[in-house]
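Heads up, one of the protein chains got dropped from this complex, but the rest are sitting where they should.
Here is chain A:
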Amino acid sequence: MTAHATQANASFAGRKLIGRAIKDSFIKLRPGIQAKNPVMLLVYISAILTTALWVVSFFGIQDAPSGYTLAIAVILWFTSLFANFAEAIAEGRGKAQADSLRASRRDVEAKKIPSAGQKEQITVVPSATLKKGDVVLVKAGEQIPADGDVIEGAASVDESAITGESAPVIRESGGDRSAVTGGTTVLSDWIVVQVTSEAGESFLDKMIAMVEGAARKKTPNEIALQIFLVALSIIFILVTLSLYAYSAFSAKQAGVANPTSVTTLVALLVCLAPTTIGALLSAIGIAGMSRLNSANVLAMSGRAIEAAGDVDILLLDKTGTITLGNRQASEFIPVDGASEQELADAAQLSSLADETPEGRSVVILAKEKFGIRERHLSQSGMEFIPFTAKTRMSGVNFGGNEIRKGAADAMKDYVQAAGGVYSEKCAAVVKNISSQGGTPLVVAKNHKILGVVHLKDIIKQGVREKFADLRKMGIKTIMITGDNPMTAAAIAAEAGVDDFLAEATPEGKLRMIRDFQAKGHLVAMTGDGTNDAPALAQADVAVAMNTGTQAAKEAGNMVDLDSSPTKLIDVVRIGKQLLMTRGSLTTFSIANDVAKYFAIIPALFMGLYPGLGALNIMGLHSPMSAVLSAIIYNALIIIALIPLALRGVKYRELPAGKLLSRNLLIYGLGGLAAPFVFIKLIDMLLVLLGLA
């Protein structure tokens, strides 16, 4: 598809999204829905009240000129609609995603079997009737009927329905890649799956609920903010009620008619109430969730995103996050009189059959340094000895020679068992490489050590700077690795992480998390294996990889569909940005009130106390135009801020103090100044149009 077509498609989708949001804005006018947001409920009731006042004005009960009352009522209805629209548009993206997910959740026929050993006794049942513990057989081309663990076989699976990633993934029994998700499709081979969740509770169901926002509960922080907003609204209700009394008193003392009408007071109330943040509050929350979904991370609750903002310890896996996944051979160091070429030659030979990235890098280095051509595996008489966890070495038997390469201690045992020598020189080189963060690979020919290959961990570009930024924000990074402490320390120093956990075991991780939490820290981690589950459950923010096991996924409070170990940093960013947006818009909303007072109060009481005209610093035209301008501004600012609410305020990795000054300057000072300018402009426009 050309770029142009993509754009056209996006704008079509955008228009469809807006159309749907506009429709939803009206649907959301139902009292039941309005009641969920107290601040907007106040606007809603005000709109009904002013409409009623307008209606009764035809029966001679006139509170204010009926045209004016109507204008106020209409603007108030629009204010309600704008708030609904903000929420609807934020939900829109999620709803579209939910629709496509639903499409993949169709009921399929499942081949139920009594057990893995009885693959012939197939009973075909609808997938909806599957129970936990049932065993099903899924063959190539079939859709997996329910979430489960692979208990036998291996297959390539297309998970694009969930992850959006079209490259198939391997799912196999045993190990950390055993979890399969209902709704994904087996492309080749077959697997036997034991069902782990029933219809209605599957991962896909949860995912649909989450992206759609149906399962969205108000987070504790949202509730706390809402309490604050409700309290402010109550104060403003009292302010307007008491203003009526003061105004009546003052007018009586001065012997004139009370200048305030109910309509004007209602308008004043709505202006003062924190409607801007009230209208955008849920949109901000939904948009934050939506941003997380766009990053292909699925949060099990909104609470988890907020916790991500609070996290101050990141446990990062070394491989993939800090270093490129693969170690690379960087040097041949001969010992005990062997030449470098001799060593390179032996190392290359022993690595020919080694398909691991490390093995390949040895071959490449040998070619680069000495021009040793790749020899063919089919060369006669070559017998390859593969790597096993037990021997911890690999190699080749070739022309009567026995070439081996492997970990230092394994090689030591190997040569000494045959009467060879493990020299001090060799031990020193090994130690030296380890201390630099490298992995030493000892190479021996016929039980004589030739030298050591230096396998180097390659630190990803830019991670050092990234960690420095995180440190400025008060977030400590801790590298988790299976390497020995010396290697780990060297890599940690090079990558600029604050601390590391070497020779990490699941228990070690769990202990570390508990220790940090006891000191008052909030810890985030990623994990995939079943043995990660306890640590995931303990961490405050736990991102489970989608490739991981079912147990890991259940223990985490987020699932990373891309299974990328760097995702944790994005999750923290999204969490912080969500909270910042919420705080900034609250500040903006409250700061706005100052200008609204200056617009309305002087205009209202200039008749009673002409001196108050001095406070009419905007020079608004008349009491009515002042009230109308303020309330129109109040409605329009909601629409104007929707993009910001959806996008989130600009995020920077800065220390708390700097972030605060920045946001205060923009949203505090901006919130103070903006309404002065725009209310004046709206007033001028109203006068120009002859409406006031």
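By our rule, a residue touches a chain if its C-beta (ideal position, glycine included) is under 8 Å from a C-beta of that chain, and two chains touch if they have at least 3 such contacts; residues count from 1.
Rule of thumb we're sticking to: contacts and distances are computed from a predicted model.
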Name the omitted chain as UniProt records it, choosing among "Potassium-transporting ATPase potassium-binding subunit", "Molybdenum transport system permease", "LrgB family protein" or "D-lactate dehydrogenase".
"Potassium-transporting ATPase potassium-binding subunit"
Sole touch to the unshown chain from A:Ile45, A:Ala537, A:Leu612 or A:Val687: residue A:Leu612
Check the options A:Ile235, A:Val421, A:Ala493 or A:Ile617 and report the residue that touches the missing chain.
A:Ile235
Any idea which of A:Gln97, A:Gln436, A:Thr530 or A:Thr587 touches the chain not displayed?
A:Thr587
Options A:Ser46, A:Asn221 or A:Ser394, residue touching the unrepresented chain
A:Asn221
Residues on chain A facing the left-out chain by the touch rule are 220-221, 223-225, 227-228, 231-232, 234-236, 238-239, 241-250, 252-254, 272, 306, 309-310, 312, 471-476, 519-522, 575-577, 579-580, 582-584, 586-587, 590, 593-594, 597, 601-602, 605, 608-612, 614-615, 651, 655-657, 659-661, 663-664, 667
